[in-house]
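Note sheet for the following structure.
This view holds just a subset of the chains, kept in their places.
A and B label the chains in the order they appear, each numbered from 1.
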Amino acid sequence: MVRKMKVSEIAKLFNLEIKNLKEDIEITSVSSLENSKEGSITFVADKKHLKDAVNTKASAILTFEYIEGLDIPQLIAKDPKSIFYKLIDILYKEEEKKSQISKTAILGKNVKLGENVYIGDYVVIEDNVKVGNNTKIYPFTYIGQNTKIGDNVILYPRVSIYKDTVIGNNVIIHSGAVIASDGFGYYQENGEHKKIKHIGKVIIEDNVEIGANTTIDRAMLDETIVKEGTKIDNLVMLGHNVVIGKNTILVSQVGIAGSSKVGNNCILAGQVGVADHINITDNVIITAKSGVGKNIEKSGIYGSGFNAVEWNRWKKIMLYIYKLPELIKKLSS
Amino acid sequence: MVRKMKVSEIAKLFNLEIKNLKEDIEITSVSSLENSKEGSITFVADKKHLKDAVNTKASAILTFEYIEGLDIPQLIAKDPKSIFYKLIDILYKEEEKKSQISKTAILGKNVKLGENVYIGDYVVIEDNVKVGNNTKIYPFTYIGQNTKIGDNVILYPRVSIYKDTVIGNNVIIHSGAVIASDGFGYYQENGEHKKIKHIGKVIIEDNVEIGANTTIDRAMLDETIVKEGTKIDNLVMLGHNVVIGKNTILVSQVGIAGSSKVGNNCILAGQVGVADHINITDNVIITAKSGVGKNIEKSGIYGSGFNAVEWNRWKKIMLYIYKLPELIKKLSS
């Protein structure tokens, strides 16, 4: 923790009412209800956890309502969870990498670096790349030619960005992600698969976060686009020419095939697959493990996943499912 | 674009009939129907898109039939799509990495490099490795000892190849792929999992392409093999001792467990899983998200995936499915 604050200071900062403030102690850490300890501040956000809250060892609590029988300072907040997260941002203001261009970084011709950038050891940046202000590029990251990277971007170690890519401001890309590798496209000739050259590119708009080992392919022509504010988890795959709308959430191991479009404010839960050339409108939630093979034109929740049951039971169910057409026919006659 | 061609030159090159050639303009780009612009050539390959073609802003079009009411030069081709792809190859002949062995590349003992190779910055090649002619190895790629790499191979940045691997000619491996890491094999002793040492290897035959962040494990004994002309998308997993036939397509996020064999000319769509020790014959298509738990001995299309429907509907369907044995029994009595 970088900064310490008194309980009264926290209350003042977020304009919160304090109850039980007997001693205005200094907060030295934050904690979950489960692992709270002296000196820490914790939070409770719903009635379900009030019981745990009463037994907390924390020295202060952010809470949605006054908790009877809990004799530590209580800060009453409408949304204690958000306040807690904001408080972490303030208390744990990370020691950021200092502005530096490491001697072992290799910069191509005509590379333009903004102010206050950190270019880590063993970074390779090819020709004609522009990097914005306050951007941090960690070791072993590779940036292909003609790429443009915005301000306040963080590229963690071992990110690969192929050529011609456009990365907006405030983008975070985690380790191992690969941006703008060739799309998976071939044409047939004499029974062989011939590679289609991919001359399109990838655009990542502002405030996007991309998880570890996620892959986003370049367009064949035109652009693969991830729009503003969208957050992508680890091990996600976006095919060539995919367009993801604004403020959308793609959870881990989601795969979206070529040329499909996902709208704004959608949530695709873990391991969802979307076929190619599909359109999903705005405000759609797809539940975990579902497949999307048809356009979704109406906002709402969709799914096709199953939930594991005892294997002997499931085997029996499957037997019936595999015979379903005949079973129904027989019963209908 | 590297090269410009007149419409008549393109027609001549591919031996195509031209209609509407009033002015023999120079083509300066290629474009999709959707984003066509002046100076570009586009294509239309089916009747469904003829309407869009009539409104194109392109300056020339490759088409499967003459389009009435479209007053730009039309090049009539049997397969305009393939011609379009071939034209891209010609016009966008990439400025390739020049032959060069970067000073920061670290080569082990007895490394033999072919002619005209590019060995990028911060490449590490261990002892007894052979690299063929015209092969390009981008930064941060690691090649383990006793590995043999063919001619005209491209290893993009951050490829890992463990020792003893054999890579054929004209192979492309994208960033983040890991070839020949240990297979996932243990034996039990005193309730613990003991590692089985994997002394087999991986063979990647000619003309194979391997996508970003894909992993291919080395065999326990013998070999994991990907045969000639097979194309593998991103984030695919091939277990130890897997054998993939010729000209097969493995779409993103496919997983194939240990010792399974997939035939020639197969297509495994996105997120398909194949259990261990399975044989899939030639010319088999597995639809997206399907599981393969039994041998497939007859060519054809197979599947077990579902398509998302409204969640309330799906929950109702699931309730029936989970009770299916009893429901059928009751109806039968």
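We take it that a residue touches a chain if its C-beta (ideal position, glycine included) is under 8 Å from a C-beta of that chain, and two chains touch if they have at least 3 such contacts.
Only a predicted model underlies this, so the values are computations on that prediction, with no experimental measurement involved.
The complex is built from one repeated protein sequence; 2 chains are visible, and the structure file as a whole lists 3 copies.
Convention: only the chains that are shown with their structure count from here on.
Between chain A and chain B the centroid-to-centroid distance comes to 26 Å (mean Cα coordinates, whole Å). Every residue of chain A that touches chain B in the complex is listed here, in rising order: 106, 122, 124, 140, 142, 158, 160, 162, 176, 178, 181-182, 184, 186-187, 189, 191-197, 199, 213, 215, 217, 221-222, 235, 237, 239, 253, 255, 257, 271, 273, 275, 285-287, 290-294, 296, 300-307, 309, 316-317, 320-321, 324, 327, 331. Taken in their complex, chain B has these residues touching chain A: 30-32, 34-35, 81-82, 85, 88-89, 92, 94, 104, 120-122, 138-140, 156-158, 172, 174-176, 207, 209, 211-213, 229, 231, 233-235, 247, 249, 251-253, 265, 270-271, 288-289, 305-312, 314, 318, 321-322, 324-325, 328, 331-332.
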